[in-house]
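All protein chains but one are shown in place.
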Amino acid sequence: MVIDGRSESHDNRIRLGMVGGGNDAFIGGVHRIASRLDDKFTLVAGALSSTAEKSQASGAALGLAPDRIYDDFKKMAIREARLKNGIEAVAIVTPNHVHYAAAREFLKRGIHVICDKPLTSTLPDAKKLVKAVESSNALFILTHNYTGYPMIRQARDMILGGELGKIRVVQVEYPQDWLTTHQDIKQAEWRTDPERSGAGGSTGDIGTHAFNLASFVTGLELESLAADLQAFVEGRRVDDNAHVMLRFRGGARGMLWCSQVAPGNENALRLRVYGEKGGLEWAQEDPNYLWHSPFEQPKRLITRQGAGAGEAAARVSRIPPGHPEGYLEGFATIYSEAAAAIMAARRGEPCPEEVIYPTVYDGLKGVQFVDACVRSSARNAAWVKLS
Amino acid sequence: MVIDGRSESHDNRIRLGMVGGGNDAFIGGVHRIASRLDDKFTLVAGALSSTAEKSQASGAALGLAPDRIYDDFKKMAIREARLKNGIEAVAIVTPNHVHYAAAREFLKRGIHVICDKPLTSTLPDAKKLVKAVESSNALFILTHNYTGYPMIRQARDMILGGELGKIRVVQVEYPQDWLTTHQDIKQAEWRTDPERSGAGGSTGDIGTHAFNLASFVTGLELESLAADLQAFVEGRRVDDNAHVMLRFRGGARGMLWCSQVAPGNENALRLRVYGEKGGLEWAQEDPNYLWHSPFEQPKRLITRQGAGAGEAAARVSRIPPGHPEGYLEGFATIYSEAAAAIMAARRGEPCPEEVIYPTVYDGLKGVQFVDACVRSSARNAAWVKLS
Amino acid sequence: MVIDGRSESHDNRIRLGMVGGGNDAFIGGVHRIASRLDDKFTLVAGALSSTAEKSQASGAALGLAPDRIYDDFKKMAIREARLKNGIEAVAIVTPNHVHYAAAREFLKRGIHVICDKPLTSTLPDAKKLVKAVESSNALFILTHNYTGYPMIRQARDMILGGELGKIRVVQVEYPQDWLTTHQDIKQAEWRTDPERSGAGGSTGDIGTHAFNLASFVTGLELESLAADLQAFVEGRRVDDNAHVMLRFRGGARGMLWCSQVAPGNENALRLRVYGEKGGLEWAQEDPNYLWHSPFEQPKRLITRQGAGAGEAAARVSRIPPGHPEGYLEGFATIYSEAAAAIMAARRGEPCPEEVIYPTVYDGLKGVQFVDACVRSSARNAAWVKLS
Partner (left out) sequence: MVIDGRSESHDNRIRLGMVGGGNDAFIGGVHRIASRLDDKFTLVAGALSSTAEKSQASGAALGLAPDRIYDDFKKMAIREARLKNGIEAVAIVTPNHVHYAAAREFLKRGIHVICDKPLTSTLPDAKKLVKAVESSNALFILTHNYTGYPMIRQARDMILGGELGKIRVVQVEYPQDWLTTHQDIKQAEWRTDPERSGAGGSTGDIGTHAFNLASFVTGLELESLAADLQAFVEGRRVDDNAHVMLRFRGGARGMLWCSQVAPGNENALRLRVYGEKGGLEWAQEDPNYLWHSPFEQPKRLITRQGAGAGEAAARVSRIPPGHPEGYLEGFATIYSEAAAAIMAARRGEPCPEEVIYPTVYDGLKGVQFVDACVRSSARNAAWVKLS
């Protein structure tokens, strides 16, 4: 176990701020637990809500010093950049349409950004954000958290190491059921508003995860896609179900299905990859297991830290096999990888080779994926390229 | 349990002949067990192989009287039709390209036909076979055997009864792995030869099953499809992997994936259906289970003959819950349904309402499905209608 | 696939009679399907019920000739033994207390006996039956049907071949739930009547299966047991739940749990065996899978006819992997093994070495097991030996 309970000493923890993540947000709390789990960060500042009052209340509840609570991310970026012990990194956990504007303020002041996915709500914003990252000396980490699961690292390592041979077929799916009917809750509201979420509904919220995961694990580049999007619930302005056919460079083919209207599916992200020499199967809801089927041999169950799992998985595991790690641990791994990169930057050293985190380019591809899905669907599921 | 061990008396068993199914065939043996399991048939004649010598050897091994062993299905049809106790029904279990010619001979002589799927190897043949059936007073039963599974009957009954509400999404897949590499065996040889198998490879052999199952369970009519077919194994002349997007009348959407190159999948036909009020999931390799997810209620495991399973499943079950029935029992149900229809015909009565079996029209749709997949794929996965 | 659809020719099928198994019995129908599935037997006579009227009705429904329907097993044995084409074998499927008396009549007339389990309802009867078998030249086959499952044969082969090393721990359990409350049905009535079922309730009905399976697969001999039996349902006269600790010769230890009052368990026979070098796990409700865990290697899923399964399983398989075989096929294997032994006896040859079926000695052990459980429980779960 490499990520053990060992913390950095208090003075060395990375000083973290947060934009968004006020009282009634879901993902903000997840980011905070994730930042804390491996003890590499300490949360010291925040612009948690869009109103001063709510921001103060949320910040106080989190134990932030009153003068480190801001009602505006720009003020926060300006002041923290000047403070002697100002934040070194910021977590951006707002609705999608705010990501770019917020990230830009911190990036241009040299503050590292850890940003929730999808990268932005529009493709132009995504491209601007890429430029903002390229012209900053700060790091940008996108929390495609599912890439933090040990068995996903294991799968990637096996495929890049050639254990499946040349990849032929990639089946990835991400069904949920929480939007089966109209939902009057905040989580649903902004996620189904194209102004805040972007033109993609399920494609943006979860399809990007599925696409990112397939790309991460296989190392394949998407060449083109054909997408058939639907909004099944009456009055819904963005897709809540998407069927997508995928063509990868080099000849592999795939399918991606994401849905928010599939009753019985809580968060059923699932990836299956088949190559000339074998297959791999993984399901997010049971993340400690990876099925490996070498062709003409019995299927093998590889478990986190168990026999058959290698160094790539062990690096990001905390506890022994049979002691399940879950969603928060996978998310924390993204933070720990970010920490490793930031610590290296502190020391003026290059990021260690084994450290892996999703970048702004991965984020751009995600937004391009959504854009391509929407364009293809508008053209009756014609094949389109990412652009 | 409705299909119990009770047999018809010996004189009343339906006299069955078989075309194809010689010594080294797979599906012929399956048909014979299926015909025997519920004791409604007795095999008395056969044209089991394409040569007289092999036919005699196979027939003798099966205990057929020498004068009821034929080297040619036409001779068999002619003579058996004249015999006092000639066959009443024939099972056709040859490679696909022979189905039409063989079926025609029996149909026109009033002998009922039980035919393996897909209906034919070409669409013109399929249409001719429909006419042959329509102009015969004999019955035609297609062995889409997966419709015989009790939990499939249960699923169909629930959906047609409205338990899922309006159907939105249909995910059906049928991956296998046995053709991951080139295979020098008879089963593989004819199935990958377009002259004998038809223009579809995996689409014809297993895609038709998947398509039929989805149609049978949901009652939905396909409006159009977009298919991306591949032949991954070098030199293979028919598809061994197919990704298909489906649009059904009434607005439901779906995906169909079939593959013969997905290592770790033995015979992994799986159907998932999602409606406004709930979801259903079923997997052929674990056929005694049906998962039902009423929206916002816990997922329920309905088992064959267990609590929660109804009359439609019980009608075609033989033994109590927890005593697994399998592939052969599902196949035998098709034979028992055929027997019920044939017995009714014997008595000059209409077929009982509750008896269900796949018809020549289902078979035609299957061949149209393959044809549409091939046409769509040739046009870069454009949407095409069945024709 | 060794047990294919190939039937013996009609004249060569073994002529079978049946004692018990009238209209409303469960296990009689199972025996008939099992005898038919591989086409080695033909049912020609029966004493199916205890009254002449019921027997005639049941026999007629089964298509038996009226003069081969008997109202008494003794009359049947006497007359059939004299007929030129009288039965060669009889299936005894009555309640337990009739097994001995019925079997004796056929054995002493040289008619092979295929008998349902447990062997008898009392230990003295069991010992007398052993003698009856030993003094007959007819064969005696006990239908401990779970030994017919291919993956059970596979497990046995692996253990006897040393793949697990020396066996240390055997966990076997057989929970059901159908007697959770008092049940007013025939199946329940005689099974909970000590006069007909024997002194053991769940121990006799299902505990014997569990004990037999553990012994069959491991080859271990039981040295002593300590049993704590309960009758949880008020008024029940036999145990409906049993906890048993097992000590085997050579040092292995085990536990056996059987229950008929465990809601959620339909027929959940499950065996787990652990040795110095690995473990095996199998569950009856999903019988086509065998889990093999070589120590310090990933768990492997061995499937019927799949990679990793050997000749012992293939011998008793009918169809390819992924096409599930079930309870009836496993039961049919017992009949096919019996047929192989009977055919050899017909030819005056020894039974082929690879043929395996449960014997009267296995049956005696089962009755001794029940007797030991009852004795131990009466002495506050003291250790007792089989006697």
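Here the chain labels run A, B and C in written order, and each chain numbers its own residues starting at 1.
In the analysis below, a residue touches a chain if its C-beta (ideal position, glycine included) is under 8 Å from a C-beta of that chain, and two chains touch if they have at least 3 such contacts.
Just so it is clear, the structure is predicted and the values come from calculations on it, not from any experiment.
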Considering the complete complex, which visible chains touch the unshown chain? A, B, C
Identify the residue among C:S35, C:T94, C:T122 or C:Q171 that touches the chain left out of the display. C:Q171
From A:F216, A:Y327, A:F369 or A:W383, the answer for touching the chain not displayed is A:Y327
Given A:E134, A:E195, A:E266 or A:E354, the one touching the chain that is not displayed: A:E266
Could I get the residues of chain A that touch the absent chain, sorted low to high? 1, 4-13, 21, 26, 28-33, 36-39, 43, 60-64, 176, 265-268, 284-288, 303, 306, 318-329
Residues from chain B at the interface with the omitted partner, ascending: 292, 296-303, 306-308
So that we can see where the missing chain sits, which residues of chain C does it touch? 168-169, 171, 173, 177, 180-181, 226, 228, 230, 232, 241, 243, 245, 247, 253-255, 257, 259, 261-265, 272, 274-279, 281, 291-295, 299, 380-381, 383
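To be clear about the criterion, only the chains that are shown with their structure count from here on.
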Among the chains here, which has the CA centroid at the largest distance from chain C's centroid? A
Looking at mean CA positions, which chain is nearest the middle of everything shown? B
Could you tell me between which two chains the number of C-beta pairs in contact is largest? B-C
With centres defined as the mean C-alpha position, give me the chain A-chain C separation in Å. 55
What whole-Å value do you get for the distance between chain B and chain C if each is reduced to the mean of its CA atoms? 34
Separation of mean Cα positions, chain B and chain A [Å, integer]: 44
Contacts with two or more other chains occur in chain C at residues 303, 306
